[in-house]
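Shown below is the structure under consideration.
Removed: one protein chain of the complex. Kept in place: all other protein chains.
Think of it as A and B in the order they're written, each chain with its own count starting at 1.
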Amino acid sequence: MRTKSSTDARRRQTGRRHPLASIALITIGLLSTGGAYALLTTTASAETTTATQQSISEGQKLFAANCATCHGMTAAGTEHGPSLYGVGAASVDFQMGTGRMPLAFQGPQGAQKPPQFTQQQIDDVAAYIASLAPGPGIPDEKWLTGDSNTALGGELFRVNCAMCHNVAGAGGALTEGKFAPALKGVEARHIYEAMVTGPQNMPVFSDTNLTPQDKADIISYLKFLDENESVGGYSLGSLGPVSEGLFIWIFGLGAIVGVTIWITARPN
Amino acid sequence: MAQHDSEHDIAAGSELDTVAERTVSAGTAVAVPSGAFENPGSPPDRIRATDLDPKKEKTAERRVGGLFLFSIAASIFAIVAYIIFPIVPGDLSSVRLNNLFLGLGISLALISIGLGSIYWAKNLMKDGEWEEHRHPTRGREETREAAAEVFRLGNEESGFGRRALIRRSLIGALVVSPLPAVVMFRDLAPAADPVALLKSTVWDKNVRLMRDPSNTPIKASDVTLGSVFHVIPETLANSEHYIEDKAKAAVLLMRLKPEDLHVSADRADWNYQGIVAYSKICTHVGCPVALAEQHTHHLLCPCHQSQFDISHEAKVIFGPAKRPLPQLPITVDSQGYLVARSDFHEPVGPSFWERS
Partner (left out) sequence: MTTAQETTTAPSRGSRFTSAAANYLDERTSISGITKELGRKIFPDHWSFMLGEVALYSFVAILLSGTFLTFFFEPTMTQVHYDGSYVPLKGIQMSAAYASTLDISFDIRGGLLMRQVHHWAALLFVAAIGLHMLRVFFNGSFRKPRELNWVIGFTLFILAMAEGFTGYSLPDDLLSGNGLRIIDGMVKGIPVIGTWISYLLFGGEFPGEVIVPRLYSLHILLVPAILVAALGLHLLLMVINKHTQYAGPGRTNENVVGVPIMPNFAAKAGGFFFVVFGVIVLISSFFTINPIWNYGPYDPSPISAGTQPDWYIGFLDGALRLVPPGLEFVLWGHTWSFNILIPMIVVGIFIVAVVLYPFLEAWITGDKREHHITERPRNAPTRTAIGAAGVTFYAVLWAAAASDILATHFHLTIEAVTHSLQALLIVGPIIAYFVAKRSCLALQKKDREIALHGYESGRMIRLPGGEYHEVHKELSDYERWRLVDYLDYKPLMVRPDARGRISPMQRVRAAFSRWFFEDRISPATRAELESGKEHH
């Protein structure tokens, strides 16, 4: 685990120094909570994969109450929403887990918002949808640890993802009001599920295109970006030259013009 | 009259007298109304607090000195920061801290010197306004005449105006002399003709389509509906001009449902079971048109927002590009891997003069 080992090394070398020690401490804290969280989600997904009949019927009820208006009572789709046959548990977990479904309103693209359902409820609906037709399942935990090759991941990310999501994962515009969302802070599981299912207008990156190991590398790269603040200082949204240009005009030149006014003002 | 003739006067140049006559505006008249205000002259100097109160003057002096001393401290802090915030290889936060504290020290040192000097000038240096007379930019008449005389003498003593042969041949020689320098720039580029290079890529019959960057071949069955593959040719790996060849050969591969695909008659066998391959290089100015939308089948160029419709042979539906993206004819080989049927049938990338 590259990132972690470097963290360890840093801790050993610089343990006595205050600022670095505190940062190291925070990192350890983050890693351990992340680990604990990962353990919890593992149990959750294990349950989903051995979906019980009870879970499926719970899911069917939830589906009928919350999703059927658009997707139809049998999930075969209506003019307001696509068929969900074969989208798999991964799709349900992504769409509901990131709050995109149920949609707030019909627009160019479903917006991310706080999830409307508990993870248990989402798992139930996922189990129900998965029981209708085979589709991508909830990803295995081993791909989501974020400790594989960040260099390969970065390369794959730039070729396959950066054109829409921006090299720093800051997001970007698509046609007709659609957009590729920012990737900062998105859970590894949801990143994996998005690649495998291609939500909305995102292409599908099936295992024949990017292998699960490739996806794990990409996730590791994104985790690296998430965990390491921009080294040069505040990143100004990672939007590139546009935000830099605005910043220098408004704050850089603005501050300096303020100084010129002070310089030429007559003192009391 | 005056303003029109003036152009001739200036062209004449040497006729100093004529120009001198036009001291009054040549063109625009300025209305000087009767009873205009007169310039009241400089106002009395204002007196500053530091001019009146010796205590305030002393405070100001201490402030300036204090800022300069603070600057020394900040510079020392910068040196200390350089040492106590070293860069630990592989640890990005160490780079961040080094940048932050070194920069903070230097900037505070600089800004303090600046603020100190300005404060000194504003509050302690002699205040008031000074006046300096302006002279017309134009030289004095005798100076100008002397200058004209220099040229006259130069002309007379050298015979530059008189000896037409010398003058003309010298001008000719000077004009021709830089030409070798122009020619010498020819070898900035190789001898080969660029047009032939621009018209072909490394794609060829039976060249396999490989994933970028892993360089693995792609089976037709791998290309599921809705997926997008970023593709390079198999032969690229051995290319002598890897990056130039890649800049022309990058391809986007995707599978469309048969009902979504509109194929013209002469391209009937260019797709393989709904799998199509298009050049990724924009026909506008050459950015990679890599933003693919799964359901609309639109490609978007992130540089200038040209949009291409893959379901209609990548025709342009928005933006500055004119031509559709060139299509790469593909099929499968005996092992089921996707291969090109040929090179592109037209040059890829931005337009150029000799393209058509």
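Assume a contact is a pair of C-beta atoms (placed from the backbone, for glycine too) under 8 Å apart; a residue touches a chain by one contact, two chains touch by 3 or more.
On a predicted model such as this, the values are computed, not experimentally measured, just so you know.
Asker: Given the contact definition stated above, which residue among A:E58, A:D93, A:D124 or A:E155 touches the chain not shown here?
Answerer: Of the candidates A:E58, A:D93, A:D124 or A:E155, A:E155 is in touch with the missing chain.
Asker: Looking at the full complex, which residue from B:G103, B:P217 or B:G274 touches the chain that isn't shown here?
Answerer: Of all options in B:G103, B:P217 or B:G274, contact with the hidden chain holds for B:G103.
Asker: In the whole complex, what residues of subunit B lie against the chain that is missing from view?
Answerer: 1-6, 22, 25-31, 33-43, 82, 86-87, 89-92, 95, 98-104, 106-118, 120-122, 125-126, 129-134, 136-137, 185-186, 188-190, 194-195, 197-198, 212-213, 230, 232, 241, 243-244, 246-248, 250, 280-282, 284-288, 290-291, 300, 302-305, 316, 318-323, 349-356
Asker: Kindly note down the residues of subunit A that lie in touch with the hidden chain.
Answerer: 2-3, 6, 108, 150-151, 153-155, 158-159, 162-168, 170-177, 179-180, 221, 224-225, 230-236, 238-242, 244-249, 251-253, 255-257, 259-261, 263-264
Here, only the chains that are shown with their structure count from here on.
Asker: If you average the CA atoms of subunit A and of subunit B, how many Å lie between those two points?
Answerer: Result: the chain centres lie 35 Å from each other.
Asker: Any idea which subunit B residues touch subunit A in the complex?
Answerer: Contact set of subunit B toward subunit A: 46, 48-50, 88, 90-97, 99-100, 118, 122-123, 127, 211-214, 218-219, 221-230, 254, 288, 290-296, 298, 300, 302, 307, 318.
Asker: Where on subunit A is subunit B touching in the complex?
Answerer: For subunit A paired with subunit B, touching residues are 6-7, 9-10, 13-14, 19-20, 23, 155-156, 159-160, 163-164, 172, 174-176, 178, 180, 198, 200-206, 208-209, 214, 228-233, 262-263, 266-268.
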